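Not every chain of the complex is shown here; the ones you see sit where they belong.
Labels for the chains are A and B, by order of writing; each one numbers its residues from 1.
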Amino acid sequence: MTRAGAGGVGSTEPPRSAGAGLAGAGTWTSDEMMAVAASRRLTNDSVCFVGIGLPSLAANLARRTHAPGCVLVYESGTIGAKPTSLPLSIGDGELAETADAVVSVPEMFAYWLQGGRIDVGFLGAAQIDRHGNLNSTVIGDYATPKVRLPGGGGAPEIATSVSDVFVMLRQSPRAFVERLDFKTSRGDRVRFVVTDLGILELRGGELELVRVHPGVSVDQAREATGWELRVAPDIEQTEPPSRTELAALRALETKGRE
Amino acid sequence: MAEIVSLSDAVRELVADEHVVALEGFTHLIPHAAAHELIRQGRRDLTLVRMTPDVIYDQLIGMGCARKLVFSWGGNPGVGSLYRFRDAVEHSWPVPLELEEHSHAGMAAAYAAGAANLPFGVLRGYAGTDLVAHTRVAFVECPFTGEQLAAVPAHRPDVGIIHAQQADRQGNVQLWGITGVQKEAVLASRHSIVTVEEIVDEFERRPDSVVLPSWVVDAVACVPRGAHPSYAHGYYERDNDFYVAWEAISRDRDVFTAWMREHVLEGVPA
């Protein structure tokens, strides 16, 4: 419940500029671009720890496009869930109904997450630093916070138990900060960060901009970052969402809203 | 052996001011009716334990029932903030709220340790986070490998409260679907209250279901729709509109107070 969506991207941040950030591309929203970009990094063999919101959208999109074998594990205890529509919460009934098995929450965290059986974990946050460390706990001082956020939930151990952490987080100087107000989870295993502007990868311990989404400039990404952003020499533009990806995504979203 | 009683009797008999109380149900089977009864009976200075203090604890906290919260994720899932929780932490309204904050893995290990009658649970966690400085966690050394691992104190609530789909007439309980940490919450607690959708003559056992035998439960109360606005697998769906609507209710002290008066304080006790 700390993944993007609940703890970060989706809900505690107001939707900033869905679509508008794409400077006229206009045929998809920035949320859709983020979901598509993240889904492409999942493979047919991936076992993913999935949260609600964009991560769930990305993982379910992967299952419906290039990675039908991708296994979805929700921290509520559902292993191998195959939802037909986007779940409203990580504990939706359909996850249990379509799962290979449902286990208890203590078992999920002990045997499955800590057990080292999960390849990919999605995380969101309110703040990220250049090393991929995340804050989803407080803005301001812990004892006298300016904003009390939901807290870490699964994040501290997801961040250290999965092989690859995928972060999904809208890019802004408020979120991409020089210094976290609180370190909720460690960045060591962050593989990349998908934002509404592009994709960053952790290279040599520091996040580096490796892709900008269509219609986004490197300067925009720099301005949206609270530290001096490293830019990869070989930076490329993200491949725009394909017709197939968008169709699959919208089918999912529509069903989820019905 | 569990006694089958009314919810108000169960709460009156088993839950006292200053108790440590865990109401569990991980996104599913959240014991809202029981929380409302705690509010109606005016319990104070509770230490509330729960992995995901969502709307149910927002209500308890906003009504001033809690002195301390032991938790790992406090939000309105899929919607946003818990404003009563935030107001208590940020502005001590209506009373100050002490926090003992964990990760999900730490909370789960603490419940499992409690159920196993151990004083602490062990996990590979917390290290390298700022949580370490702000919660009850210690590090123990593996006597075989020398590795440092996190230890969390076991949860041993005075009362564990859950909602389940069914009890039989002997007070045995069955729940299924997402079963979360409910077995551990009951087994870790000194006493337990289970509200159920219905009381049946005999269970039809389900895959991945949890059965709690009557002799580990103190009180069973039949409270149909006792998990609303969360859901009871096989009985009713999550009332997502309510979670969305809670955002506006919770955001304002007066709106919240009026809503609670109308819907809970003056509501019909179960």
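Keep in mind that, in the parts below, contacts are C-beta pairs under 8 Å (C-beta built on N, C-alpha and C of every residue); 3 or more make two chains touch, one makes a residue touch a chain.
What you see is a predicted model, and the numbers here were worked out from it, not measured in a lab.
Enquirer: Full complex composition, in terms of the labels displayed?
Expert: Counting every chain in the file, the stoichiometry comes out as A x2, B x2.
Operating definition for what follows: only the chains that are shown with their structure count from here on.
Enquirer: Distance between chain A and chain B based on Cα centroids, please, to the nearest Å.
Expert: 28
Enquirer: Would you pull the chain B residues touching chain A in the complex into a rising list?
Expert: Chain B reaches chain A through residues 26-28, 51-52, 71-82, 85-86, 89-90, 101, 103-106, 108-109, 111-112, 123-131, 134, 177-181, 183-184, 208, 210, 231, 233, 237-238, 240.
Enquirer: List the residues on chain A that touch chain B in their complex, please.
Expert: 1-2, 5-7, 10-12, 52-53, 75-78, 88-93, 95-96, 101-106, 108-110, 113-114, 137, 142, 145-157, 160-161, 182-186
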